[in-house]
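Read through the structure below, which is laid out as structure tokens, and then see the notes.
Every protein chain but one is kept in place in this view of the complex.
We call the chains A, B and C, going by the order they appear; numbering starts again at 1 in every chain.
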Amino acid sequence: MTTTTNAADPSATTDIFARRESEARSYCRGFPVTFVKARGARLFDSEGRGYIDFLAGCSSLNYGHNDPDMKRALVDHITGDGVAHGLDMHTDAKAKFLETFERLILKPRGMDHRVQFTGPTGANAVEAAMKLARKVTGRRNIISFTNGFHGVTAGALSCTGNSHHRGGAGSGPLCGTSRMPFDKAFGDDIDTLHQIEVMLDNPSSGIDAPAAFLLEVVQGEGGLNAASMEWVQGIEKLARKHGALLIVDDIQAGVGRTGGFFSFDKMGINPDLVPMAKSLSGMGLPFACLLVRPKHDIWTPAEHNGTFRGNNHAFVTATVALEKFWSDDSFATDVAEKALLLERRLQRIAKIVPGGRLKGRGMMRGVDVGSGELASEICGECFRNGLIIETSGAHGEVVKVLAPLTIDTALFREGLDIVEAAAAKIVARETEAAEMAAA
Amino acid sequence: MTTTTNAADPSATTDIFARRESEARSYCRGFPVTFVKARGARLFDSEGRGYIDFLAGCSSLNYGHNDPDMKRALVDHITGDGVAHGLDMHTDAKAKFLETFERLILKPRGMDHRVQFTGPTGANAVEAAMKLARKVTGRRNIISFTNGFHGVTAGALSCTGNSHHRGGAGSGPLCGTSRMPFDKAFGDDIDTLHQIEVMLDNPSSGIDAPAAFLLEVVQGEGGLNAASMEWVQGIEKLARKHGALLIVDDIQAGVGRTGGFFSFDKMGINPDLVPMAKSLSGMGLPFACLLVRPKHDIWTPAEHNGTFRGNNHAFVTATVALEKFWSDDSFATDVAEKALLLERRLQRIAKIVPGGRLKGRGMMRGVDVGSGELASEICGECFRNGLIIETSGAHGEVVKVLAPLTIDTALFREGLDIVEAAAAKIVARETEAAEMAAA
Amino acid sequence: MTTTTNAADPSATTDIFARRESEARSYCRGFPVTFVKARGARLFDSEGRGYIDFLAGCSSLNYGHNDPDMKRALVDHITGDGVAHGLDMHTDAKAKFLETFERLILKPRGMDHRVQFTGPTGANAVEAAMKLARKVTGRRNIISFTNGFHGVTAGALSCTGNSHHRGGAGSGPLCGTSRMPFDKAFGDDIDTLHQIEVMLDNPSSGIDAPAAFLLEVVQGEGGLNAASMEWVQGIEKLARKHGALLIVDDIQAGVGRTGGFFSFDKMGINPDLVPMAKSLSGMGLPFACLLVRPKHDIWTPAEHNGTFRGNNHAFVTATVALEKFWSDDSFATDVAEKALLLERRLQRIAKIVPGGRLKGRGMMRGVDVGSGELASEICGECFRNGLIIETSGAHGEVVKVLAPLTIDTALFREGLDIVEAAAAKIVARETEAAEMAAA
Partner (left out) sequence: MTTTTNAADPSATTDIFARRESEARSYCRGFPVTFVKARGARLFDSEGRGYIDFLAGCSSLNYGHNDPDMKRALVDHITGDGVAHGLDMHTDAKAKFLETFERLILKPRGMDHRVQFTGPTGANAVEAAMKLARKVTGRRNIISFTNGFHGVTAGALSCTGNSHHRGGAGSGPLCGTSRMPFDKAFGDDIDTLHQIEVMLDNPSSGIDAPAAFLLEVVQGEGGLNAASMEWVQGIEKLARKHGALLIVDDIQAGVGRTGGFFSFDKMGINPDLVPMAKSLSGMGLPFACLLVRPKHDIWTPAEHNGTFRGNNHAFVTATVALEKFWSDDSFATDVAEKALLLERRLQRIAKIVPGGRLKGRGMMRGVDVGSGELASEICGECFRNGLIIETSGAHGEVVKVLAPLTIDTALFREGLDIVEAAAAKIVARETEAAEMAAA
């Protein structure tokens, strides 16, 4: 693969970012190059260097970059003057997406949910879910969980655990929510589900009657914590018992990332509300929706609105993605195989790192290496060797693999080799340094 | 222009929306057809019927639909595997946008602002602004204004006036804000600026020291209320005096809509924070940013983050838009001429309607027809005659013209003829009905 | 007048306060002596010096100190082992108070209100009122007014205007309230009632549907601002129109202070809820209640509770006070005469001070002297001359006379002479200083 030619002069490029982009910028600090091209599981920088992408837009690119079928459909749509921006008016593109989503995703799962096209960010879908749960129940309290991440707008942020993000709200108000321990938050021996039940059954616990439980089945930003089926079912049962709605935030864990289309496939639950975003468009375009069980769909027109709700370009690519990957089981089968490979390889890496622990589920996996510093050094070493990968967890202690689900096995192995080598090298260096310090 | 051929069967199409789209859907109720194509100032439905677009995606399509130069650049970008989704990593597309925005927009105005790419919705940029103002000042109170609209996520919603949208929050908490009367909120004779000053100077007024004032220079959703330069300058002065930031929400009024690129051009103010969205991408793609004066840019990396911050497709089209329309004064001159035409025509229409009043500024104009019912009937009649137009204002009492700024004059007149005829017809019918009732 | 003999060594006394009393202490700083005795309108310090009391416990001692009839009844109650603390159990003392209050106060005014004995502070009664209004209406927003003072616990404080007190909440949340301008808050020419109506009628004003309006008819701490009857009636009408309750906080202005028993007597309104405290016990004992119209009395048992609700000592003295002062019109007539005297004398004083303005109503009167510094110096001079008097207003700019209503006319004149002399002296000194500075 060769150098791109349309790259801006990198020095000038760097200049403009420093000069004019806000200090809020983040990933570009860890990967200080300018990307100009992307295809499948690879990114290319302005100097023509290729990188294997184990970040995949934080799970927004589950089908990889620039899928040729999606590209073709989108280019046709644009070329043919298809509607790009239509507010929430009916368009043929929206109709096709809804029909396809109904046929391939909802119906086979017996889900009667309606689709609300919210503003095209996951946070916006979460905000809509929170508002709707409060409207439906007439209650205010949303129960969210330790290490949960749901976005950084005021409502979503009130349910997000991360203090760095919460701190960004200044002295702003984050209220109307309660925090409960996630599955295994206190270790394997403590049954947090039971504790939550005790809290809710106790009329003097100080936990107001909940409007909803808001959870991720596998917590992405929070450290790849995967809840057990029993725990998730227990939360659903608790929600039903206490008249609360169950909101499963499937923004990062959905769209095939954990194996099925939804992270809760085959878990025997039926969430009332499901915010979706990230990989939903298939091509990384801004797109989000909220799945709503019809009995809860009590919105009045435009009560929750937004200029970019219903991104028509995304309807086009999302429809292609559904047809291409979810018409039969072959994609899921393929993902399951890769997930097995990933599990085995990460177990091996976990053994390299003293105290290393495998985290996550499906293709949403990582290794807890014990500290954010170590994880960060491993990711840095990976980047130097042409692999893009980041950390997650409360302390950034998890090296997180979010490869495109469509990555071919050879490249996947190549990327995992880089991770393993990086872990080995960094651990060896640390050990040596420790021994020298002890000597 | 003729009928499109790729339309889905309209009956089935309608079916899927009713069956699977949330009750929150809105515009599609007023315009119950399925759109399949759009170019310039025209939309086409699945039966091939064309409509003049005086809605322009609520000012998201200031340059019209599917501008050929933007289309070409976007298709080239896609075809060449340009990055579609890159989180906030550096890309050549982002660099070009920043450079162009700096050169054509910021520098000529002496603005030293940095650009924060927030989640791609206006509400997200507003939430970022509110958080940053609170972080910078260590205060909580954001002062917003009657009839202001800033979005419907919890933070933005706490500053939005509309009770319909606020009601959507259920029993959720909307707090940390104070509400003040906008310019002329109590009529032309009352100096609301003075009243706000009295409130803020009074240590017993109960208005906590403000972190920021958040305002639109021309209120779009609130009824096309245009603040005077004196009033806006007075608010800035008040903000400075009380150690608060000035946030000008230029989401609907910006990008040429009122004549200059910013709605506050030539007003002699220098807002600390400017949320932008809607027409920023040029082509209606989801895209938003917050302009931040460098001294306030105290974000830590990713403190305010979001998966779709920095939409690369939008970088591409926005750059084309800036180059095409803002390299020199010709576009602004053209818009000013159309604005004059619009003013004259709407004054004529205002005279047709008993008590009709001209509202707004530039190409963000409308007629207050006195009641939401009347406004709604006029818009309905327009739609039957091939024109898409909507109402605004607290009671929906304003017939609002948001034509693409690029509309050619002949078509613009054609559309205004439809509005005038509709107003005349509906008013005549109402008068007749009133006379019959009186007889 | 003779020296008291049971005084502690004053130097040691002062020591203990500095050593062990919190910095929150306040009045003792302006009146740095130790008081040991009090009778009628006089206080005596540990050195035997007497002071005329124009503070009257901030209107808690409308009948003066240690009324002999109340003393006798209380001593009999204590001596006879009458219940001192009975939670909210029935006692004979409570029954007698209720019967007397019903017979002498409620029935003659046609008021069907019930009495809720809240915790024995005005703030507690206000908190109960706010909670009940929210419970009754299912709404959250309480509208309070500029310069209103309702107490400093979190709920009451959210309705209190004073920034000094609000600041005491640290970064705590004060929310769920809206602030409106009081009568004449913007001067005599501006009809704030109309503005409030415009705000409430405007569904996009951002003011949520109110649970209640909470107001003082005469604002005590806020600067002796007296609302007109028209304005108060207008607020009641507005409350009815918008389905909100009317709460009149009569804690400082009630119990005869403005002439009638209630400050709203003869105003033609019927408040839904009336928090009372301060002079209600008659003898300065901690005692508060909330008057509640029966239709709003939807409390469940103990839903709002408190250990000291229903102070039986206060029941005893309050009953005596009601019988002694409110059995016929003679007390009210006497108060009216003193109020006239007060008005004339304060008008004279107002003329002494450049820009001086008479404030207040009835025996709740003062002079706005233009600045807190000046007012403070006048009060200091009064104290040096044996008169206890304090300031009020947002800037402490009002010299406030709150003499016991029972003060005999000669002593009242003596006190007013002291105020007048102090005003004259301080103003002369200021004028002289200004002239010297100008020379």
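Just so we're on the same page, contacts are C-beta pairs under 8 Å (C-beta built on N, C-alpha and C of every residue); 3 or more make two chains touch, one makes a residue touch a chain.
What you see is a predicted model; the values in this text were computed from it and never measured.
From the set C:D81, C:D188, C:D329 or C:E435, the residue in touch with the chain omitted from the display is C:D81, counting the whole complex.
Set against the missing chain, the residues A:T121, A:T160 or A:S376 yield one that touches it, A:T160. Here the missing chain is touched by one residue of C:G148, C:G284, C:G362 or C:G415, and it is C:G284.
Note on the undisplayed chain: of the listed residues C:G148, C:G223, C:G306 or C:G362, the one touching it is C:G306. Residues of chain C that touch the chain left out of the display are 6-8, 12-14, 16-17, 19-29, 31-39, 43, 46, 55, 57-58, 60-61, 65-66, 71, 74-75, 78-92, 94-96, 98-99, 101-102, 106, 114-117, 119-124, 127-128, 130-140, 151-156, 158, 164-165, 167-173, 175-176, 211, 251, 277-278, 283-286, 290, 292, 297-308, 311, 313. Mapped onto chain A, the interface with the missing chain covers residues 140, 144-149, 159-164, 166, 171, 173-176, 178-179, 181, 185-186, 190, 194-195, 198-199, 202-209, 221-223, 393-395. Residues touching the missing chain, restricted to chain B, are 171, 173, 175 (touch as defined at the top).
One rule holds for everything that comes next: only the chains that are shown with their structure count from here on.
Contact counts per chain pair peak at A-B.
With centres computed from Cα atoms alone, the innermost chain of the structure is B. Note: centroid distance chain B to chain C, computed from Cα atoms, is 49 Å.
A straight line joining the Cα centres of chain A and chain B is 30 Å long. Residue positions of chain A with contacts to 2 or more other chains are 171, 173, 175.
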